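Below is one structure. I have some questions about it.
Removed: one protein chain of the complex. Kept in place: all other protein chains.
We just call them A and B in the order they show up, numbering each chain from 1.
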Amino acid sequence: MHAVLIEPFTVPFMRRALAELLLLALLGGVVSVFVLVRRLGFVADTTTHTVFPGVVIGHLSAGAAGVLPGALVAAAVTAVLLTLLTRSGLVTDDTALAVLLAGMFGLGVVLVSRRPSFTSDLTAFLFGRLLAVTTAQLWQTAAVAAVVLGVLGLLRKELWLRAFDPVTSAAMGYRAWLLDLLLNVSVALVVVAAAQSVGTILVIALLVVPAAAGRLLSSRPLVITLTGVAAAALAGYGGLAVSYRASVTYGIPLASGATVVLVLIGLYVLALLWSSLSSRLEGVRGGA
Amino acid sequence: MAEPALLVDRATVAYGGTAVLRDVSVEVCDGQTVALVGPNGAGKSTLIRAVLGLVPVAAGAVTVLGRSPAAARRDVAYVPQADTLDPRFPISAAQVVLMGRYRRAGWLRRPGRADRAAAAEALAAVGLADRARARFGTLSGGQRQRVLLARAIAQQPRLLLLDEPFNGVDSVSQDALLVAIGALRRRGTAAVISTHDLRLAHLACDHACLLNGRVYGVGPVARVLTPDLLHAAYTGRAA
Partner (left out) sequence: MLDVAFHRALIEAALVGTAAGLLGVQVVLRRLAFFTMAMTHATFPGVVVAAVAGVSLYIGGAATALIAALAVAGLSRRHDTGTATAVALAAGFAAGVALLSAQQGFAKDLTAYLVGSVLTVTRQDLAVAAGVTAVVAAVLAAGGRVLTFTAFDRDGARAAGLPVAAVDAAVLLLVAAVVVTAVPAAGTILTVALVVSPAGTARLWTDRIGPMTAVAVAVAVGGATGGLLLSRAWDVAAGGAVSLTVAACFGVSLLAAPPLRSWACRLQPQGACSVSRTATPSANPPSS
């Protein structure tokens, strides 16, 4: 057990990777609850793709230092376009999202495909370089987490009302576009924070699965949030340990980001089994 | 005589060039309860949304408590139809009622002890004090409607707008709603209730406004909800 659970994290780069994942677990666990109640799964998926051209342009114009600003600009553009498109009412939300996703990702691909290092660049964006996380990146993630958690914490009752009963929220005078924009920007910031380290594949899972798992076990917002954060943290720890063990001992180079997601999905399936089992037991007890 | 709680003066509301409501005039005073009666698609919800300032008025004017609808929102409470809300939403009855206090608590602040007390009192007023911790979606349709009315009560409004509150509601909940609405009226709250149930319009309201694209009659219930006027409104004929 010790060899699997403790030993991997005696190496500094593994410790940094774990710290990054735990930060993202806290961030993703909390944001995913809002994504769940506002049904922003597709919005989150779209944002993970639309940040890509920003990363490419940033990298082309200023090297590694340009990635974060580029991603931030693309995220801001996405959040604004999303809010505008979904409020225009000309096409349904999901159509607008899919077009935006494919169009902006296509732009990123076109730009990056002119470079000789095309495939490795694209792969880095999709997977991140979790094991190469620097202390500076950890601080960036912590800063994003502080901003996003602060904003969502302060606005949680307004966001909750907007999600539950949009007409009454508007009737009370809350500005829907402002609340939507703030939440879209928060989602985009999580994507930006995570894109460099864990890549976009992990982000969509992190923005959806924790709260979905928590929702299976409880209908109380606080419990959903705590369960989600715990599941994401556990998946980060477990996935990292497993992928390390697989590559060091068995020579199988499992992508660490994908392994983390698979562990998270595993926890989700456990929650699913548990909730259907307990509801069945309740049914038996109720019937008796 | 003070300002009426609600004054709709020859208002026209249009969606995309087509007028849904034309030349509508209604007045609601403090302590008055007005039934908004008309067939489906008559524009009842549209009129309520115009009073809430959620749809623009193309011509004429809507004045709420002497102010524009947007400026009066703090003193206006809206009760949506319960079945328009997601029953799976993770929220308890007490949390729904507490939402009525949000505007009082203000942006960024958590509701305090006074807000919680007001919410508990409102939930008791609709007879659901014992269901405070139940998830909203696990309640019956009638109980959900009562929780939404409790939220409006917790808002302590001067004007209350209810959108088809009796739709698909069992008789126990119907009675509880009628009792709570009556208590509000005695406190001087003005109310507008849209419904197509004439019996309940008689029970809950003292005045009525007969609507189908335009006003077919407005005044005391007994004088408006007559067979002749109803026939005219429901067939859309001039009366």
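As a convention for this text, a contact is a pair of C-beta atoms (placed from the backbone, for glycine too) under 8 Å apart; a residue touches a chain by one contact, two chains touch by 3 or more.
Since the model is a prediction, treat every value here as computed from it, not as a measurement.
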| task | With the full complex in mind, choose from A:101, A:133, A:161 or A:224 the residue touching the hidden chain. | result | A:101
| task | From the listed residues B:20, B:35, B:64 or B:177, report the one that touches the chain absent from this view. | result | B:20
| remark: Considering the complete complex, of A:22, A:109, A:226 or A:270, the missing chain is touched by A:109
| Hidden partner chain, residues of chain A it touches | 36, 39-42, 44-45, 49, 88-92, 94-110, 112-114, 118-120, 122-123, 126-127, 201-202, 204-205, 208-209, 212, 215-216, 252-255, 257-259, 261-262, 265, 268, 272, 275
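Here is the rule we use: only the chains that are shown with their structure count from here on.
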| Taking each chain's centre as the mean position of its Cα atoms, how many Å separate chain A from chain B? | 40
| request: Could you pull out which chain B residues touch chain A in their complex? | output: 49, 52-54, 70, 73-74, 76, 78, 80, 84-86, 89-92, 96, 99, 102-103, 105, 107-108, 110-111, 135, 137, 151
| note | In the complex, chain A touches chain B at residues 37, 154-155, 157-158, 160-161, 163-165, 167-168, 170-173, 215, 218-221, 224
